[in-house]
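Heads up, one of the protein chains got dropped from this complex, but the rest are sitting where they should.
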């Protein structure tokens, strides 16, 4: 199993942080490793306290299923095939903002961002993902 | 109370594992006993980490109500009679992949499978169930 | 990061199970991977229900600190340097029965065994460890 290094995780956080500053938002940014365990985290000044947990849950959700957190949400709606999957794993977050992190095609962890609209959150997470490519 | 033996549980897991290999999927497979307590578990290489908990919750859900996990999901939708029952019992999973296990007509436990589509999950669980008949 | 395969985990469980049979005890046997996530589990017939959780916590404790669970307990006593560390990580078990699993010198996971005296538990865990060497 490939795993993310702290140097890689910090470059991801730094790129996401920079994107949030440019966006004018205050974000919580979390990176988990290949085992789903927290590797790096920052909360920007003024960012929502409730998003500390959500950013981490988005990152874990993305690594737990090796897909974007928002992709889970498309299946977990009423009538969907994964309805209410969010109650598992101590709480999943199934809206956008969690994205797997890859190095050379291998998933090495995931990033989760929370603090604004889900569109903003996802854009900042994507900026973090791009730092590894 | 009739209860599943470890030998039976392992034959269930083995049959389900074999079905998943044939299916080309990477599954988490859990068997609980008549008391709803974990009896046997395997996670295939590369299987989703988030499905460790879901496989176990599917098995418990099936034994807790002596019906397939997916049958609960038909009643737990918005407006349904068991709306949001998923928040009980430390988290239930109400989509397919959990099936009671029976020996001679008596329920002795349940199997839960998670790692692919709910159709794949249920097919693998059914292969496990068939090992006891 | 090296990680345990299911085939390796099952050989560990099988060796531990065999040792418990020879010992005449009924054990819960858990194997976690390099990320601390459950990989394989069996509960022998008649084994304590309360040990389902303890076996898993012993395995996680051993991997969380890359040492035997009992080594933590030597430091966590009243007056010790890690007093009451057991309240962390959702509950640690600091008495013997959890041992890291290594392949070629790399830690790839851990085994946890619970169901008898801590001496019996540790002996069965050690038999599991030996399966990988």
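In order of appearance the chains are A, B and C, and numbering begins at 1 in each one.
In this text, a contact is a pair of C-beta atoms (placed from the backbone, for glycine too) under 8 Å apart; a residue touches a chain by one contact, two chains touch by 3 or more.
No experiment lies behind these values; they were computed from the predicted model shown.
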item	value
Left-out chain, listing which of the shown chains it touches	A, C
Among A:52, A:103 or A:118, the residue in touch with the chain that has been omitted	A:52
Residue among C:8, C:25, C:61 or C:114 touching the omitted chain	C:61
Where the missing chain touches subunit C, by residue	35-36, 60-61, 63-66, 78-79, 81-85, 87-90, 92
Interface with the unshown chain - residue positions in subunit A	5-6, 9-10, 33, 35, 37-45, 49, 52
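What we mean here is this: only the chains that are shown with their structure count from here on.
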item	value
Graph class of chain-chain contacts, one of line, ring, star, complete, other	complete
Distance from the mean Cα position of subunit C to that of subunit B, given in whole angstrom	25
Rounded Å distance, subunit A centre to subunit C centre (Cα mean)	31
Centroid spacing, where centroids are CA-atom means, of subunit A and subunit B in whole angstrom	29
Interface hub residues of subunit B, defined as touching at least two other chains	49
